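One protein chain omitted, others in place.
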Amino acid sequence: MALNVLMFYLLSAVIVICSVLTITTTRILRAAFYLLCVLVATAGYYFMVNYQFMAGVQLVLYAGGIVVLIIFSILLTSHISHKFAKPEAMRLVMGILVGLSGFALSTIAILKFTFTPSNAPAMKVDMQAIGTQLLGTGKNGYALPFEVISILLLAAMIGAIIIAKKGK
Amino acid sequence: MNYSLTILILLIPFATFLFNGLVGMKFKPIVSGLIGTIGLGVITLLAYLTAWQYFFVDGMVGGSFPKVIAMSMEWLRLTDALRIQIGILLDPISVMMLVVITTVSFMVHIYSLGYMKGEKGFERFFSFLSLFSFSMLGLVIATNIFQMYIFWELVGVSSFLLIGFYYSKDSAVAASKKAFIVTRFADLGFLIGILLLSYFTQTFDFKVLTGTDQSIFAQTAGVSFLGMSVMTWAALLIFMGGAGKSAMFPLHIWLPDAMEGPTPVSALIHAATMVVAGVFLVARMFPVFYFQAPDALTVISYVGGFTSLFAAAIACTQYDIKRVLAFSTLSQIGYMMLALGVSGYGGHEGVGYMASMFHLFNHAMFKALLFLGAGSIIHAVHSNVMQDMGGLRKYLPITHITFLIACLTIAGVPFLSAFFSKDEILVAAYEHNKLLFAVEFLVAGLTAFYMFRLYFNIFWGKETHYHHTPHESPKTMTIPLMILALGSVFAGYIPFSKLVTSDSMPFESHMDFGIAIPSVLIGLTGILIAWILYKKESKIPERISKSLGGFYQAVYHKFYIDEVYMFITKKIIFNCIARPVAWFDRHIVDGTMNGIGWITVTSSRNIKGMQSGNLPQYGMVFVLSAIILVLIFSFLI
Amino acid sequence: MPFNIYDFSGTTKAIDQFLYAKMPPTWAFITELAIVGLIILLFYAVIGLYLVYLERKVCAFMQNRVGPNRVGKWGLFQTIADLIKLLMKELITIRKADKLLFNIAPFIVIIASFMAIAAIPFAKGLHAVDFNIGVFYMMAVSSIGVIGILLAGWSSNSKYSLIGAMRSGAQVVSYELSVGLALLSVVIFSGSMQLSTIIESQANGWWIFKGHIPAIISFVIFLIASTAEINRGPFDLAEAESELTAGFHTEYSGIRFAFFFLGEYMNMFIVASLAATVFLGGWMPLHIGNLQGFNHVMDFIPPIFWYFGKTIFIMYLIMWFKWTFPRLRIDQLLTLEWKYLLPINLVNILIISFIVLMGWYIK
Partner (left out) sequence: MLQGIPITHVLIVSSFMFFTGVCGFIIRRNMITILMSIELILNAVNINLVVFNKYLFPDQLQGHFFALFVVGIAAAEASVAIALIINIYRRLNSISVDKVNEMKY
């Protein structure tokens, strides 16, 4: 077996196991830790498809940013001795039912459809390409979404500060 | 041919604006003052270098001064043909304006170091001054009409900020709002004009618009509206913007009130630079006006002529020294507009254009001097009103001399700068329109009269007792006065007809003694009358004004133009249009909305139980229904 | 096997070819991984131990003492003795701690710094991986280390640890911005994030000299912010001994404690070598423009010495900070970042972009 195939199944196993653990563990910080594992493994996927910038973003923003934020909020709101109570049976059953049926459905759809991988020469994803496309205005230019995202982030930042600010 | 440093002329004032505005208050006030002044000094030097390079080193190409694009980059692309550039255009008038603006602005900066000392918001003042300089410079070097419009609005904003500098004073706030609203209203016309022009010509670029290729106007042929061709409309609308900034007759009402701002601001903005933006605009677009819309030029000449007469008449009756100067500014700008309006294109035909630019240049010098001198007087007396002054020549020697020089200059006394330019304007007017010539001739006399009325009232006249002895202003204020006095004496000897002309080709201009001698005589007559009436304190002026009665009152109240505006807006627009609209809005529009709201409220009150607020449940229902829908669509249908 | 102290690419290539000739490609690759891993591991341990020694010596000299001088000549083996002691100590686990996270936390810190080391170019042709996003990769990987600290603080079930972890987290997350932006300035100058390209671009002068004043400003900001990011004095309030006993690693003992300790020193090494690489040319000798003679003389000193010289110089600076300045309060710390460093940095970036746009720098 080629090494990259092995690597892929290793990462997939981490993703599958850790994402299940994320939602089943009874300690909240462990959930965050498992989530971290899932996200890092996803970054591994991106490294494997040679989208290194995407992988870097995944690590910085997801693993280094969002997970840290989540852990922070856990540190502020929960105590170590606290464990989740068991969910009600109805909810548990419904949740698992929805999850499984959805997974089954999408798997069937994926397996039935024949994907035709393209043989076009792969684009070189270096910083130059990303930069020019991200700020380009012509075809394959993403200046508008980029600006919209900037505005959104600004709005989110102000909103978060206002919401989390202590009252007078 | 290298003008790469000209970009700094824009960037330095912007940088000082940012610095003073953002972190200026962290330092001592004098720091921001010095930074602003030094920055301006540097760009003044750069502007002189650019002018030297442009006129004397690179000089003419093929008999005329070329339009040099020193820098250009694309800012917005609307279509492939219509794109907006940001750049630097150098041609005789923009280079001349660079020199004028930087010089006056530099003087005002130095002067403000003394005048504004100890004021609250010193660094704010300097940051606004820098912003103004930045936007004004950007305006004159604009490569296209859209860039000009952007900076045009920036100029408006900075003028608004500076007029309302003493924002704790109600009158200043009102004046700034008035200035902003009136010029904004005019700019609306300007914008429509730009859109009209660019819609038909498919370009914003000055180089193309004013170039020799007239085929771009082909599409406008035959398009007309209300009996006027579309180009006339566009030109008139563009002129409306210029008239708003330059305070031409129906839109002049903001300028006198704008004197609420600090005096250096009045000198910089409302005398020397911003108000000539309108003149500059018409000059910039002159070929378009001349070839495509000669009717608009006629309108311009009449508006200019009327404004100059009208403002000169009002100036004779005012007592607030800054207002007298403001009206004199109006009158002088009227002169420039008129000169543009009667000008032809090319060679000696274009003498009006040249004279207008020449007068603009001289006017900037002596009017800035007058305002700064007035500031120096106000600084000494702590009052704006003529009645509080008198016999000041003993106390303020330097101010006195420089003020006298400025008054002589504006009165058109021979061999001072304005004599030459005014003579050229009169020549141009005489050649094209005798009526306007007569008006201008009269205005020349009036100008001399009211300026010397002002001068004698302040420096001679009755002996006033002051609470404390007035004293001469500090060096930072008197030095700019002296420099500007030199400028207003000697600026007239610049061979303008060799440098700045309508088609950029030099021509010979001559003194026309047939016109120069009478105009000097009428100027001297005006001075003489003022000397008789105001040299000593006397009762004659009062008697004269009594005898004129109603007319005097009308003039004193500026022909009730402000009141007319108030009447139109308050009585007619508010009552006849706004009231019904408000009623419609309140009852019909709001009523519909309220009705919809009522229906929503009652219906939602009945179904609100479905909203449990339980997020996971929502999610579950959402995903489950999605799954069911997918099942239905993929397997059943 | 060619061996050239000036250029290691020949050596590494020879090893690579040798392995692929002897084994099937998969195994060759795995062997290579193992070799590189082992080398880095060894290097890690040695550097870590001697950094501790260096720190103690520097501290001692700053305080006019002698420092460790008993074990070996000049106390050179003191830290090795310490390591042996730490290895033999009992691993205490708190009774109500979250055992899984408690055990994993030190490894996260170590792994993060380990991954970062992989991208450092030590000399020409001597680096494990050369991503085209090298600088960004280093930032990304080192941003994971803080999670280890947070987990350690929370899972110890101790209020000192929790407060220390919170402080540390807030500090690292905020100072990461400044570090990133400071690095961005050189990325703008050199037009690449690849560390090898950045080094090549400094062949006629280091960025700190070529980039005018803005580059110097970024360098200073980078030094300050990265000192804060690695939780060292004067920004070491996360482990302030006097108030929090030892912050997030209060409850750790033995080798787990040593991991945190080692991780911290390695982070310092990483930061210092990043600064050396990005601002001071990494292994690139001191070159001045086209002064051929001078450049040749400088080329005579092997790149690896240049690299270590610069890194040690910067580490010395960072140690100097620690033993010179008093510790900041948490509010001062955050004020410094959000009100001073970040705005200065943003304006600086703007100026740099403008300079680069106008081409006003030495290419």
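Order of writing sets the labels: A, B and C. Residues in every chain begin at 1.
The definition used in the following text is that a residue touches a chain if its C-beta (ideal position, glycine included) is under 8 Å from a C-beta of that chain, and two chains touch if they have at least 3 such contacts.
It should be emphasised that the depicted structure is a prediction, and the values quoted were computed from it without experimental measurement.
**Student:** Over the full complex, note down every shown chain the hidden chain is touching.
**Tutor:** The chain that is not shown touches these displayed chains: A, B.
**Student:** On chain A, where is the contact patch with the chain that was removed from view?
**Tutor:** Within chain A, the residues touching the omitted chain are 2, 4-5, 8, 12, 15-16, 19-20, 22-23, 28, 31-32, 35, 38-39, 42, 45-46, 48-51, 54, 57-58, 61-62, 65-66, 69-70, 72-74, 76-78, 84, 87, 91-92, 94-96, 98-100, 102-103, 106-107, 110-111, 115-118, 120-123, 125, 129-130, 133-134, 140, 142, 145-146, 149, 152-153, 155-157, 159-161, 163-164, 166.
**Student:** Provide the residue numbers of chain B that touch the chain removed from this figure.
**Tutor:** 608, 611-617, 619-620, 623
Throughout what follows, only the chains that are shown with their structure count from here on.
**Student:** Could you please state the distance in Å, as a whole number, between where the Cα atoms of chain A are centred and where those of chain C are centred?
**Tutor:** 28
**Student:** Approximately how many whole Å separate the CA-defined centres of chain A and chain B?
**Tutor:** Computed from C-alpha means, the inter-chain centre distance equals 57 Å.
**Student:** Taking each chain's centre as its mean C-alpha position, how far apart are chain B and chain C in Å?
**Tutor:** 59
**Student:** Within the complex, which stretch of chain A touches chain B?
**Tutor:** 91, 94-95, 98, 101-102, 105, 109, 137
**Student:** Under the touch definition given earlier, write down the residues of chain A that touch chain C in their complex.
**Tutor:** Residues in contact with chain C: 2-3, 27, 29-30, 33, 36, 40, 52-53, 55-57, 59-60, 63-65, 67-68, 71-72, 74-75, 80-81, 126-128.
**Student:** Can you check the complex and tell me which residues of chain B touch chain A?
**Tutor:** Residues of chain B touching chain A: 77, 616, 620, 623-624, 627, 630-631, 634.
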